[in-house]
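Only a single protein chain was left out; the remaining protein chains are all shown in position.
Residue numbering begins at 1 within each chain, and the chains themselves are lettered A and B in the order written.
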Amino acid sequence: METENKLIRRDALEKLFSQWLAEGKRILAPKKCGDKIDFAPVQTLDEVSLDQVQTVQSPKTAVFPRVEELFSFKSMDGRVQIRERDNDALPETVIFGLRPCDAAAFASLAAIFTWDCPDSLFSARLGKMTIVGLACARADEYCFCTAVGGGPGATQGSDVLLTKVSGDEYLAEILTAKGRSVAQAGAGLFKAATAETKESHLAKVEPAFALDKITPALAAWFDDAAFWEEQSRRCLGCGACAYVCPTCACFDIQDEGGVSGKRLRCWDSCGFSLFTLHTSGHNPRPLQSQRWRQRLMHKFAYMPERQQVLGCVGCGRCSRACPVDMNILEHLRAIAEAKP
Amino acid sequence: MDALKNKARELLAAKTVQVVIGYGRGSGGAARAVFVREASKADTLVFDDGCRQNLAVYLMKPEVRKLGKAALVAIPSTLRAVLQLAAENQVGEHDLLALVVTPAGEVVQLATLQAIEAHVASLDPDLSTAEKEELKKYEALSLEQRRQFWQEQFSRCLKCYACRAACPLCYCSRCTVECNQPQWIPVPAHDLGNLEWNVMRAMHLAGRCVNCGDCHRACPVGIPLYLLNQKLISDVFANFNFRSGMAVKTDNAMSTFKPNDSEDFIR
Partner (left out) sequence: MSEFSPKIVAFVCNWCTYAGADLTGTSRMKYSPQVSIIRFPCTGRIDFMLLLKAFANGADGIIVSGCHPNDCHYSSGNFHARRRWIVFRGLLDFLGIDVRRVQFSWVSAAEGAKWAQLVDATAGNIRQLGPFSDYQRLRRGLGVG
């Protein structure tokens, strides 16, 4: 579909918010939560925080919540009744103000959740989502979107991509059919765009490393235990990186209740020491170095090989959230440049 | 800083220790943990006010233990963590020595646990005035205000366990939450699970926490976990006259008792 370019002013955006709410949509956007900024339900544009480089958590919570009911069950007269989720009851959602890296991440998540069989809840949530991205005027030292095929103004994954082009006006690139419905429903709010180029309004992010060096380097260093030990020695094995990551999709399943209850899906992290513990007691990844290696292999070797999509969008959240500064960019650069 | 680097070089060259666990420069110029194993790499060591991580956490990691005896660059809470770990029989004389960098930049080597204990005796283990005031502020809220405050705080908890991972005293190789026969603490990050997790962790640290603050700094969503720990530090001292991390041999608060422990709420 050919992209249409339009312009929208901030006060018109405010009206668009009201319209979405009137349509019964839920709006998720970056919002101040304590002294952090995270995606949360909002009612007005004023509540939205738009100047930060990045939020702490990613918008993956909209399609892959940190806790999700898969179904509920009740045991009665010797039989178990199962009540599935009603996908129709899931909320129509607009995710507003996410960065191009986050928009691109949904493709990685979809590659996993629709790989061999489509995950019904994930697909339903993604289907009900409209993605209104916001291009980046600023980046920081943790960002590396351009090294992994993205960019501060990249359109992949967004239905509409906004770029601030003046004090109160945004360029709106209408990218998909869903984007077109947004533009049509808010017809009076969008204006025709002049030949506005967005390049001058975007952050400059030089590619931090050569991606085509990473995968072969990972393979070359795979068996060098000392290499991974050196990289991972300060890692504490918490789940912060996996949980803030927009593409990490590992989950645990927990049944709660007794005779009646729920089956819940919740986030898990390959960094946890017992992540790969078998019922037999054997743990194939007993060392943090093996778990760190696995994180990088999964994102930069296994996913490209199996799902033809990278498991990393260069958002830098993991590095910012890491309590011990396991800066993934620093480690990737080291891998790309390591001499055997 | 040169004194620290020289000391590190000396210890490594003489093979007194096999690794110096200290601070180096990381992203944005901030300090982060480094593990110096060769004398030639001692130049990576730094020390300033930004060096706040409790490096004692690495003494309990098998990947670090296997390197051999460590010289640990220690700030006050690190020293107290070492003593508490020693009091719980988790570290011994042969596992480490401590290096304290004085405000003047000199290095004091604490070669034995006794030396660490003697040094810690000169520190004030009490909560600071600012910490006490902040605690009082929360204690002064009404019951309902406190309930709402903590419900809101815990609603953001992701159960990433960064708090647990960063804490030197959370060294269980299999945490309560990782046992599923029964699943005592819920895994999912729903409101009930988050409350139970944070209550349990706070209680398991009662009489053990050394107030390093790493749990709060590690938390990606900024939950003020230090308030819970400081509340218990304050209560344990007020009720049992006990402070963690002061002695190698001690009657730990929650594993001992006094026949005259007093209370006014038991009917």
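Please note the rule applied: contacts are C-beta pairs under 8 Å (C-beta built on N, C-alpha and C of every residue); 3 or more make two chains touch, one makes a residue touch a chain.
Note that the coordinates shown come from a computational prediction; the quantities given were computed from them, not determined experimentally.
Undergrad: Among B:K66, B:K132 or B:R147, which residue is in contact with the omitted chain in the full complex?
TA: B:R147
Undergrad: Using the touch rule from the top, list residues of subunit B that touch the missing partner.
TA: 138-139, 143-151, 155, 184-185, 188-196, 199-200, 202-203, 206-207, 227-228, 231-232, 235-236, 239-240, 253-255, 257-259, 261, 263, 265-267
Undergrad: Determine and list the subunit A residues touching the chain excluded from the picture.
TA: Against the missing chain, subunit A presents residues 61, 65-69, 262, 264.
The definition used in the following text is that only the chains that are shown with their structure count from here on.
Undergrad: So in the complex, the part of subunit B that touches subunit A is made up of which residues?
TA: 26-28, 30, 32-35, 53, 57-58, 61-64, 156, 158-162, 164-166, 173-174, 178, 183, 186-190, 193, 214, 217-218, 220-222
Undergrad: Once bound in the complex, which stretches of subunit A touch subunit B?
TA: 33-36, 38, 56-57, 66-67, 141-142, 229, 232-234, 236-240, 242-244, 252, 254, 256, 264, 266-267, 269, 272-274, 287-289, 319, 321, 323-325, 327, 330
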